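As you look at this complex, bear in mind that one protein chain is not there, while each of the others sits in place.
Letters are used for the chains, namely A, B, C and D, taken in the order the chains are written, and counting of residues starts over at 1 for each.
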Amino acid sequence: MVENIHDQSQLDRLGQLGRKLRREQRLLSCFRLRTNYDLLIGAAVLGALIVLAFIGPLLSPYDPLEMKVLDRLKPPSAAHWLGTDEFGRDLLTRVLHGARLSLGIGITVTLLTSLLGLIIGVYAAFYKPLDHILMRICDGLIAFPGILLAIALMATLGASASNVIIALTIVFTPSIARTIRSTALVVREQPYIEAIRAQGATNARIIWLHIAPNALSPLLVQAAFVFAEAILSEAALSFLGAGIPAPAPSWGNILQASKSVISKAWWMVTFPGIALVLSVLSLNMLGDGLRDFLDPRSKRKGKGSRRVRRVAP
Amino acid sequence: NGNNNNGGSNASGSASPANSSTASQPAAASYKDSLKIAVTAQPPTLDSATTASALALDIAGNIFETLFTLNGNYEPTPVLAESYEKSEDGLTYTIKLRQGVKFHNGKELTSDDVVASMNRWLATSSRAKTLLEEANFSASDATTVVLKLAKPNPDVLVLLSAQAAFPAIFPKEVIEAAPAEGITDYIGTGPYKLAEWKQDQYIHLVRNDDYASPEGEPSGFAGKKEAATPNIYYYFVPDNATRVAGVKSGEYDVADSIPTENFEELSADSNVALSSYPGGTLTAFLNSSEGAFKNEKLRQAAVAALNDEDILLASFANPDLYKLDPGFMNPDQTQWASTAGSEYYNQNDQEKAKQLLKDAGYNGEKIVLLTTPDYSEMYAATLVIQEELKQVGFNVEVLSSDFATFLKTKDEHSKWNLMVTSNGYQLIPPQLLAVTQSWVGLDDAQVKASVATISSEADPAAAKAEWDKLQGYLYEQAYSAVIGHYNEVVATSKKVEGFSQFVGPVLWNAKVAK
Amino acid sequence: MANEPEARKPLLEVKALSKKFPVYGSFGRLFGAKQYVHAVTDVSFTLYEGETYGLVGESGSGKSTTGRTILGLTPVTSGEVRYRGQDLAKLPPKQLRKLRRELQMVFQDPYSSLNPRKRIGRILEEALVIHRIDDRQRRQQAVFRILQIVGLQPEHYFRYPHEFSGGQRQRLGLARALILQPRIVVCDEPVSALDVSIQSQILNMLRELQGELGLTLLFITHDISVVRYISDRIGIMYLGRIVEEAPTDALFANPQHPYTKALFSAVPRISERGLKERTVLKGEIPSPLSPPSGCVFHTRCPLATDRCRSEAPAWRETKPQHHTACHYA
Amino acid sequence: MLAYLAKRLLSLVPVLLVITIATFMLIHIMPGGPAAAILGLEATQSDTDALNEAMGFDRPIAEQYINWIGGLFRGDLGDSLFLHQPVGQAISEHLGPTFSLAVVAEVIALLLAIPLGILAAYKRDSALDQLVRSLSLVGMAVPGFLLALFLMLFVGVRLHWLPIAGYAPLADGVWAHYRYLILPGISLGTIQAALIMRMTRSSMLEVLHLNFIKTVRSKGLRESKVLLKHALRNAFIPILTVIGQTFGTLVTGAVIIETIFNIPGIGQLVINSIERRDYTVIQGVVLTVTLLYVLINLIVDLLYGAVDPRVRLDRK
């Protein structure tokens, strides 16, 4: 019986079986996905926004930068669905272009912070001396309120989209790193890490193939929040005049401009405001949904192993 | 805004003239005992000799007084002075002081105080340094001071009355005790005393009960000052929307620097009265010292492309609030108003611009427009200009940064090519930034010669002729181009009486009905 | 099972092994450790080739720590662990990693010792990958083989750990330890998380495999009936020390240390008589932070005297192959 | 206890070192300088240079830093370059409004969040729970400044119920003080409420699954007691953490709201100081704000001890 495992047909059969099992697994997660409304709605709204951001401007007959000063601050109409802004530019076109910038900044910041946070967090958790240095720096950065840090950085670096990204990355990375570190510290103490060490694995292998993947699920959830936060912070920075410089449209920029005409041109604050709220809302929902999706407790209803004996005091 | 609002010599520019009603005098009880005015920022200091901040000077004007000041017709009028005599050669002015004036600390004003204050002003104020070189005050007796000039200057009294960095009279001891950064002991002779300066919140002024007012019908900054309301609060409210909402809701009685966006909205508000006064010019400065705009043809192309009407509309929102006029000086000021170079003004000629670009062999070099979002009109104008220059084929980029960085970058001429700023009016052409070399590095022999002629020419007509020539030359060379003239708007609650404005709000005769 | 004493070949010798864990005070690591947890103190024993050595003790007595230090998963404080003459503690990390092939461990909690995100096939294969054994296909075959050996199906290759029952997971833990064909396997409470009816399956299997593969086992448990069933020799641990050691039958026939006696008598015994007479130990196990002076057991020992309080008993052979650390054994 | 405090303060030293050095570098790399900001748009270069020299900004950065640190040890944060007062005084004056605002916002947030969070957890998956969850999602998605603008327009300008901006110290009377803080308090409090509500709900849910809740119920206690006395207190540490964090960010960074409502707080001070390049104030504020943040965390940690005996004193 042991022998016939070695023949090729047997291996093929097992290969097929593996495929089948994997398919089942996929179906199962599909099912869990289908009932996860937060995740579905969040992803759908966000997806729609992203699609709009990238194809919307192509369909618009207006240039987001072209000014028709005589048409300034016109309410929504057939020609300008969302009205015009204080330079007579088409608001819809600008909101759509703004989505590119705002979402683009969100995505870039999220990717950068996740990557940096992961590296810092995992290594800090694994190597004690490094931990002290890295965490002191993170503490320092966390203690200094984010928006102020960003403003100071923007004042130093000068206003531009890439500097906004740099500033926000610096602001968000420490807390991500901390989260990753705290999960990684837990993971590091898990018996399966000791088990793999007992097999003779090297540190790099342990860190990247075992600790990092297991520290990833809180990261995914947090990434959605960072995404949302980044969009909000970009808006806040622009609102304070320290964000993306005009004329490039970002939601924050448009809102900042709308502030002085708020009682005259309600559309200038309403539409970008809705876009902003909608995207942040969908991201938060996505984050919540993701957490539920990744939470093993939501799939294993029963109890884990039992009779774990009391640990000595 | 941080611009300085020097008045011209003519008051007819106000859209809604000063309402100086002192006629009805209801019982004192029916007026509030304090007046609240919202201004845009905290002034850096109240020491008028060291700052050009209009805000500082507006506030300081309540506390300090000068020998002369401008009346509603922009004519120098004595305040602490009683009379003066000018010598034949125009080099000596003998000024008699008014009697019985007391400082807030109770000390009587003497010629020593005046000499100390005026000489300090000559030494510290950058205007005085350049326009009244080597002048000197001395006391001839306790109530008389003598001003000696190195060379004759037709505008001496105007300069002494100037609002920018005005020569306030401090007690001598205060000046002697003052640290290098400036006076911090704010003791003057004005109708109000400084009661409290709550940093970043407000300045509280209280009535000076011992005030000895000059006589005469109130006009401009001159005439009788009553200190009608016992307390004045200057609140620092940087956010435009907040100032507007504040005056609408009655939180503030007066709101300064109303954003032009809100003009219509506030005109429609039955609780609010609006008034405006000539604020200054919006001017485009082209950097001729370095970079692409060293090339005169490119500069001319840029100026040819400007549609000033659009720029002004975008910057000031309402046609009532700006005026198209090529003059660098206040168009209401008969002495200097000029339309020379008007063929280069508001050209909006894209064909010409494109042609000039071609002639200049423009190869798509990047043109950088320097601006700061901290001044919305400069910012808006820059964005429109960017768009207009793009239309004719310039490759334009906006370099925008916070004000402090802007100031720094402005002096680095290699980093930018064009900048728009809003500037308060000057009294005489040599004060114009457009002819000042240190401003944007303009280095042109002809300009320098013209300026020298104007400042030493005794004959007003000849000086004017020289100025016409110079203004035309600035346009022709496209060193700078006026975009237009704008008004500053002040909103007051309808309950405010006796409020007037000249080149800034005048509060000492104002009161607020309950 | 136990070979004749003369024929026994020592495979692993533990000599005066001690392990202390520092406990830091309010200033953290800054001013050094405040106190030490004396998890293992002066433990010595020998594993002979092919035998099963049972280590018994109550919670916190240092059984797991002993096992982990022996395998170099946590550095020793003092003492030595000699495997075929080499002192493992002094080996450079790289060589130690190589030696891991021969020294494996089965963990107490089978679920948490399996990476929840990996399929079983990958988990089992990983050991082979680490030691660069065979190519991909052969590794897969090796996994099928080992699955079969521990009584699982090839189908299980593609499953995740959470899709197994407790008993199956314990088999997986065993499979992972055995796939490298080790010589020594440390089993840390491999059945204590299982139900009785499953426990017997694993115990039987373990015994069979040991016979077939010629393994040497260090079997750690707190369950006295289990250890009696599986071991050739038994060491009784109390508060980080081995207080008694003897071949299984000898120990059960004639326990000599008072703690061993109390331990045996405390075990609920299946009988028809109801509550039986027994020595119930009074008091609690002392804290390993400050173990009692003298004999560590004196605080609970019904026979303790002044001597026990002051003088630590020597480790002596009271009968052939029967060692005890008690003044009065 | 004392040892614990000492330890916390000691561990602060490297953090502060990192922060002060970083700020020092940062502000000196910032283009522009205080002199230009003081002198204004039309000042000449030579004026600016002269002022810079007078203020000592022409010397090497390291020297300036050491001077500053030296002052620090004497309890002297230096004088503001722009405000006519010592930095310490400027900060303490600006701290009051911020603190008041933070307290109002936090109280609003707590009154809203804790009861709703508890109910949502208790009635899990009910309509109420759904509502609370949606509210908290929306609360987190609406940026404070939008809410602030809306409140200002609607409640302040349209309805005239409350002043739209400004600040009066407590000395002017309780109502005078708080009427200025209600709208900004709501703008700030909403987001905090959303966060706290979320945390209360999830933390309560977790605790309600714990074993001892069964014990408590098996004693026959009323549900209100089970929830408030036992579950809430056990759920409180993560809630407290969030409260601490949100309060920390309120005290140190209500920048936008302070700007909109013109509250002369720390946030405005920093923004203005950055604009003015008021170096000494920026440094002073950074230091204070960091200390405050740490202090708040310390207080929260001490409160942990009050809530949970297991973390009392210096147990790690």
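Going forward, a residue touches a chain if its C-beta (ideal position, glycine included) is under 8 Å from a C-beta of that chain, and two chains touch if they have at least 3 such contacts.
In this section, contacts and distances are computed from a predicted model.
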The complex's invisible chain, by UniProt name, from "ABC transporter ATP-binding protein", "Fumarate reductase subunit FrdC", "Transcriptional regulator" or "Acyl-CoA dehydrogenase": "ABC transporter ATP-binding protein"
From C:Q148, C:S200, C:T305 or C:T318, residue that would touch the chain that is not displayed: C:S200
Omitted-chain contact residue, chosen from C:V76, C:I149, C:L263 or C:C308: C:L263
Missing-partner contacts on subunit C, residue numbers: 58-59, 165-168, 195-201, 203-204, 207, 222, 224-226, 228-229, 248, 252, 262-264, 266-272, 274-276, 278, 280-285
Contacts of subunit D with the absent chain, listed as residue ranges: 124-125, 208, 210-212, 214-222, 230, 233-234, 307-310
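Operating definition for what follows: only the chains that are shown with their structure count from here on.
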Gap in Å, rounded to a whole number, between the CA centres of subunit D and subunit A: 24
Rounded Å distance, subunit A centre to subunit B centre (Cα mean): 50
Residue numbers of subunit C (touch at least two other chains): none
Multi-chain contact sites of subunit D, meaning residues that touch two or more partners: 30-31, 149, 153, 157, 259, 274
For the subunit D and subunit B complex, residues of the former touching the latter: 30-33, 36-45, 47, 51, 54-55, 80, 82-85, 90, 93-94, 149, 152-153, 156-157, 160, 163-167, 259-262, 264, 268-269, 272, 274-277
Touching residues on subunit A, where the partner in the complex is subunit D: 136-137, 139-140, 142-148, 151-153, 155-156, 158, 228, 232, 235-236, 239-240, 255, 259, 262-263, 269, 273, 276-278, 280-281, 284-285, 288
Subunit D-touching residues of subunit B, taken from the complex the two chains share: 2-4, 42, 44-45, 51-53, 126, 180-181, 184, 197-201, 235-239, 241-242, 245-246, 248-251, 374, 401-409, 411, 421, 423, 433, 438-439
